[in-house]
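Only one protein chain is missing from this complex, and each of the others stays in its spot.
So that you can tell them apart, the chains are marked A and B in the order they are listed, and the count of residues begins at 1 in each.
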Amino acid sequence: MLNNLISVKNLKKSFGGIKAVDVQELSFIEGELTSIIGPNGAGKTTFFDLISGFQNADSGDVFLKANNISNSQPYKIARMGMVRTFQLTKVFDRMTVMENLLFSGSNVNNDSFLRSIFKLNSQKVYEKSLKDKANEIMNNLNIGHMADSYARELSGGQKKLLELARAIINDPEILLLDEPLAGVNPKLAEDILSLIKKLSEDGITVIMVEHNIEAVMKISERIVVLAEGSLIADGSPSEIRTNNNVIEAYLGKSDE
Amino acid sequence: MITKRFSLQYIFAFSLTIFSIYLVFFLNPEGAPRIVLNLFTFAGIYGLSAIGLNVHFGWTGLLNFGHASFMGVGAYVTLLLMPHAAGREGVVITTGLPFFAALTIGIIAASLFGLLLGLPAIRLRGDYLAIVTIAAAEIFRLLVRDLESITGGVYGIINYTENFQRYRPSFIDDLSDNLDFSASQGWVCIAAWISILFIVLFLKRLNNSPWGRALRAVREDEDAVRAMGKNAVWLKLQSFMLGAGIAGLSGVLLAFNYGSLESTVFIPLLTFYVWAIMILGGVGTITGPIFGSIIFWVIISETDRLAYILFENANGQQLAGVRFLLVGVLIMFLMIFRPNGLLGKKEELLLDVK
Partner (left out) sequence: MLDQLGNGLLLGIIISVASVALSLLYGVTRIVNFAHGEIIALGAIATLFFSSPLDYRVLFLEKFSPLGLNFVISCFLAILVCGLFGGLLEVFLFRPLRKNDVGNIAVLVVTIGLSILVRHLYLLFATGKVQNFPLELQRRQTYLFFDMTPRNFNVLIAGIIVMIIVGLLLTYTRLGKAMRAVRDSEELSSVSGINSDNIILLTWVASSMLAGLAGIFQATINDVRWNMGFLILLLIFAGTVLGGIGTSFGAMVGGFMIGILVQVSVGLPFMEGHAEAKNAVALGIMILILLFRPQGIFGQKERIS
């Protein structure tokens, strides 16, 4: 239990007759870069929804740093340091890219009504530092030139980048990324991958859902495979590559 | 580039406002000061209310159709706390708080009512919230009408204006003698526009603050707000309280403008008026409702002419009918052809609120 940052027990969720998630036991270890893979509809996004509080499980528990967060509000879970992105991007359309980041990075005190009335100097200093941080992150992700555009003017891939940037500026301990590479061009995908790797090296626990199997194999320390809601494999990339269950359910025969 | 088009919008709105006021003078060679004062008083009061509504809808995306009740709570609480007379018999109550104390409590009460009405917003999405707020506002009105022993019901409250008029500066009386308008309305008008000035400055400050930014984020996508560790519910409730407080203040001013207050003032049409003004001025803007309100009231005050063209010897019902009819047309027309109003930004149009 010592290094298990997140663990779930008997987590179940179904929609009508469809069993979306049914995981007996699964833990994620502090600092490890884990990927979750599996066919479409395997329950990966639902799993993220369950552990980040956006959906309530039918039964089972989720623990974050030994706290039971099964029924916690999403914002409380985020404040505990677990920040997620969405598969279908949710950017603040009619706010600029910069505002998207400033909002996401700003802490609760800074957002408070009273502080916003009095606008003390400390708030200005804080906002300034946020702005610098936002600029740095945007430049790393090649969206610096869009800082003053409305977020809805971004392309699909750029929105993905914005979501990633928003999650990063929030200083998470744990980062849940739902298909960060979907719709991003190959060159940029490389950059994002190295960024994720760097975040992981900086000590952030990254859990990533991704269909790009090359990328997953390249950077993951551990891979978890879901199919029809259940865990069918869990191990290092090389173990997964040769696991028969996985080949059958997801990867397909490699030589054909 | 953006700023240029923006200032063009301002110039247009400003010119249109000036022109419409000029039109009133032009059409009413007799008694223009009285008419214009009346117009500006209503414009100020309704504009203030629309500014509050804009905090709800424009900033936070909350579909509030119960705005009349916030105005009502502010007005009733304030008036009932001061010396007044109420009901069919006109029962006189001579004790009470001084105006400013009562006003403060009235505004707080309106805010708290906003908090109460905001609670459903925790769970409900756009159109459901619209139905709940309009229903709650109706419940409020029905209760006020029913609790005749306190609120005066349909007989209303009277004899309260002195509480406020006693602070009237004497220059207004001098002016009113010369220009032939009602001094007490002049004082209400000044109070309304001073309130607008302060509220606008206050909101401008808030809009450019992290708090204002957070409200806009709630408007855009609540899930994303939550994912960033922000309490979207609390932000919505705060927005409800702020907007409701502003509406409460405007309700008090409305009561002082009328000189007597009864429950029928707060029918849903009042809310729809305020919506029309907000859309006309520009959803999501701060100063838009001011221009919107003046132009709206110019239209309203001159519709009687139209009524007289349609009906010889139009009676009160027909005058009111034509007026409301135009409001309906205005709302439809704006929503279809110019939903960003006078000052709204096209890019920030709230057409697809979820």
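In this text, contacts are C-beta pairs under 8 Å (C-beta built on N, C-alpha and C of every residue); 3 or more make two chains touch, one makes a residue touch a chain.
Computed from a prediction, not measured in an experiment: that's the story for all the values here.
Every shown chain that the unseen chain touches in the whole complex is listed here: B. From the options B:Ile51, B:Val132 or B:Ala224, the residue with contact to the chain not on display is B:Val132. Screening B:Val252, B:Val322 or B:Leu343 against the full complex identifies B:Val322 as the residue touching the chain left out. Although one chain is not displayed, chain B still touches it through residues 63, 119-120, 122-128, 130-132, 134-136, 138-139, 142-143, 145-146, 269, 272, 275-276, 279, 310-311, 317-318, 321-322, 324-325, 327-333, 335-336, 339, 350-353.
Convention: only the chains that are shown with their structure count from here on.
In whole angstrom, the spacing between the mean C-alpha positions of chain A and chain B is 44. If you check the complex, the residues on chain A that touch chain B are 52-54, 73-75, 78-79, 83-86, 90-95, 99-100, 102-104, 106, 108, 110-113, 115-117, 119, 123, 127, 150, 152, 166, 170. Listing the residues of chain B that touch chain A in their complex gives 202, 205-206, 209-214, 216-217, 219-221, 223-232, 238, 242, 347-348.
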